[in-house]
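Below you'll find the structure I mean.
For this depiction, one protein chain was excluded, whereas all remaining protein chains were kept in their positions.
The chains carry the letters A, B and C, assigned in the order they are written, with residues numbered from 1 in each.
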Amino acid sequence: MPDSISCEVLQRWIRAFARLVADNEEYLTRLDASIGDADHGTNMNRGMTAVVAALDSAENVASPAALFKQVGMTLVSTVGGASGPLFGTLFLRMGTACGDVEVLDAGGFARALRAALEGVVARGKAETGDKTMYDALAPAVDALEAALDAGGSLAAAVRAAHAAGVSGRDATTAMLARKGRASYLGERSVGHQDPGATSVALLLQAAAGVIPARSDSSSGSASGQP
Amino acid sequence: MPDSISCEVLQRWIRAFARLVADNEEYLTRLDASIGDADHGTNMNRGMTAVVAALDSAENVASPAALFKQVGMTLVSTVGGASGPLFGTLFLRMGTACGDVEVLDAGGFARALRAALEGVVARGKAETGDKTMYDALAPAVDALEAALDAGGSLAAAVRAAHAAGVSGRDATTAMLARKGRASYLGERSVGHQDPGATSVALLLQAAAGVIPARSDSSSGSASGQP
Amino acid sequence: MKKFVNDPNDVVAEALLGIAAAHPELRVDHANKIIYRGDAPRPGKVGIISGGGSGHEPMHGGFVGPGMLDAACAGEMFTSPVPDQMLEATKHVDSGAGVLHVVKNYTGDVMNFDMAAELAASETGVNVRSVITNDDVAVEDSTWTAGRRGVGVTVLLEKIAGAAAEQGRSLAEVADIADSVNANGRSMGVALTSCTVPAAGKPTFDLGEDEMELGVGIHGEPGRRRVPLAPAKEIAALLVEPIVADLPFARGDRVLAFVNGLGGTPLIELYLMYNEVARIVIGHGIEIGRSLVGSYITSLDMAGTSVTLLKVTDELLALWDAPVRTAALRWGV
Partner (left out) sequence: MKKFVNDPNDVVAEALLGIAAAHPELRVDHANKIIYRGDAPRPGKVGIISGGGSGHEPMHGGFVGPGMLDAACAGEMFTSPVPDQMLEATKHVDSGAGVLHVVKNYTGDVMNFDMAAELAASETGVNVRSVITNDDVAVEDSTWTAGRRGVGVTVLLEKIAGAAAEQGRSLAEVADIADSVNANGRSMGVALTSCTVPAAGKPTFDLGEDEMELGVGIHGEPGRRRVPLAPAKEIAALLVEPIVADLPFARGDRVLAFVNGLGGTPLIELYLMYNEVARIVIGHGIEIGRSLVGSYITSLDMAGTSVTLLKVTDELLALWDAPVRTAALRWGV
């Protein structure tokens, strides 16, 4: 079953993301201290810790849609701040976009990520260059779609998305913030990397780790996993 | 008129003391910071500044008694804290002890200082070794009386008093405070010089400066005077 | 970090335990981190809830009580509460007359309150109106940005809207009064030191001994400009002049003048600042009808102050003077 993602792989993705967030909690908070209020790492880690706890205690997760909905709801209910609704909506919209399938194919995954991006825009009204998580997520979704359209494998497409997300994250450093707390700084926001975009890059890194080149869903090993 | 002190010399004494206090304001406050509340220099300087202003605006001061009373009242009314009543009482009692003379002779000066010491004790109940201004003033008064009893000149006696006061001040360093704010520190008060005793030593230094060996009251030059 | 805390992650929960213990007249839902007026819901009365990140105490929990808020939702430190909290509070305080949400204009607060209002609309029949405070003149106002922050006016608005609700006015009336308070108020703040978020463990920003941060918000976000430390007189002018120019406040206007401490600044300095602020305001020909001096909307342990001017009418003044009985503001009862 090449180029498809089981619920179990999706779970591994979420758990890998949680681990990356935990490992980078201080870093994310430090980024937020420079242009925000020094809580982004704490916020994301509180949320992803709750997500993992919910996954641990859930009997079994029926479908990708159910999984994403649970993740999204948990984030909305535990994170707060800007990232709670934004990352929450990101997952909730992925869930809705998945539809009633048990396994997500490459096209379905791409549609889910596109819906996630649209959800973030619906919530936060961010545009290109506003210096937000949008600036990492939008190029990643574009890259994913382009790679699949060009006939690439899901694994290669996710790698391309990750690379584009990292570039997008890096590009936020030079931007003048126009959304979120960093916008209060005006010119002084220039020269600092956006924390939310950094979290998005971690989400993509986790995806690239769990969707390896040989897309055998059970042999893949997520980056950062023991 | 050997061995006597005119009102003018007394005024010079007070002014010289005020100048020494001003020059040592920070030092006195620093001493108080170590074992008290960091205001002794500020307190004494506020008081002595007011005293000098009162002297400047007074038409002419009739007698030693009137002069000391004015100084004492001014200190009581402007200093506050422990040093206001204590230094105020010191001068008020000197005034009362002077009696109705126009010029103070050596015996009169010694009696005035003895009365000052008794006033400080009446107000503050300090005893030898309590680590207060008493520990500089008491040996100074003793030394003054002893020198005069031994037939020494007033100038020599005042020098002896100053020397005894300085020793007394220095001895406070090793004492454990039992009166005033420093007593809250218990053992931790040991090793710090008492600020009030330091002010007393300045008062005696000023006296030694204005009552020079040749006791011509108009040719003496107070230490620290321009 | 020198603070009275146990585990830095438990600060909010443990402070709520302390609030509950110290104020038996309140009811605290610890699971949902909501502080309720003990007798909520009040039959026939419009409910007013607010909420926001913690670290701004006494705001908002200290404003819960007769004549002010019915409930306050406490978020994590400097992090807006989650929609579940506002939804729960909304349901609880509604007596059928509807509920006003008082929201400070921060992206997170607005989005979380929005989600709560959407949920309230879909899950319950509660009539919700929201008022957003955005009074901080330090931030450029533009539809292209997150807009101005809600700061000091929030305190005044909660008092005045609370009085209107207590008088039995309708949700529409209470919301309109709240909107007019926000429209007529302006604020600006300055920090002498950074705050330290307990979980971060160190100051959010560094300031030199001779510097201050002008135009700060209440979350340790750096301000608009770092300027040399100045005498109180000059600082007062740096705060008041932009406020007066912005509304603008004009000769003959009457205002409520509010000098607020940011948490680490003692009252004696606030009174000294009030003296300078009042002098400048009166110098503009503006009359000071009422005043408030104290630390009411804080930023953890930040040394700093903010000034708020609110242009008042007789009606607003009467609502300000109306009885209030909360932990932090109390008069007339």
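Definition applied: contacts are C-beta pairs under 8 Å (C-beta built on N, C-alpha and C of every residue); 3 or more make two chains touch, one makes a residue touch a chain.
This is a predicted model, so every value here is computed, not measured.
Trainee: So which shown chains sit in contact with the chain we cannot see?
Mentor: Looking at the complete complex, the unshown chain comes into contact with B, C.
Trainee: Taking the entire complex into account, which one of B:I35, B:L148 or B:A161 touches the absent chain?
Mentor: Touching the chain that is not displayed is residue B:I35.
Trainee: Just to verify: which one of C:P81, C:G98 or C:G263 makes contact with the chain not shown?
Mentor: Of the candidates C:P81, C:G98 or C:G263, C:G263 is in touch with the missing chain.
Trainee: Please give every residue of chain B in contact with the chain that is not shown.
Mentor: Touch with the absent chain occurs at residues 29, 33-39, 42-43, 46, 76-86, 123-124, 178-181, 183-186, 188.
Trainee: Determine and list the chain C residues touching the chain excluded from the picture.
Mentor: Residues in contact with the chain left out: 2-6, 11, 14-19, 21-22, 54-55, 57-58, 62, 192-193, 209, 212, 229, 231-233, 235, 263-275, 278, 288, 291, 293, 295, 298, 300-301, 303, 305, 325, 330-333.
The rule we apply is simple: only the chains that are shown with their structure count from here on.
Trainee: Examine which chains touch each other and state the graph shape they make (line, ring, star, complete, other).
Mentor: Contact pattern: none of line, ring, star or complete.
Trainee: Find the two chains joined by the most C-beta pairs in contact, please.
Mentor: Among the chain pairs, A-C has the highest number of C-beta contacts.
Trainee: Can you work out the whole-Å distance between the CA centroids of chain A and chain C?
Mentor: 33
Trainee: Going through chain C residue by residue, note those that touch at least 2 other chains and give them in order.
Mentor: Residues: none.
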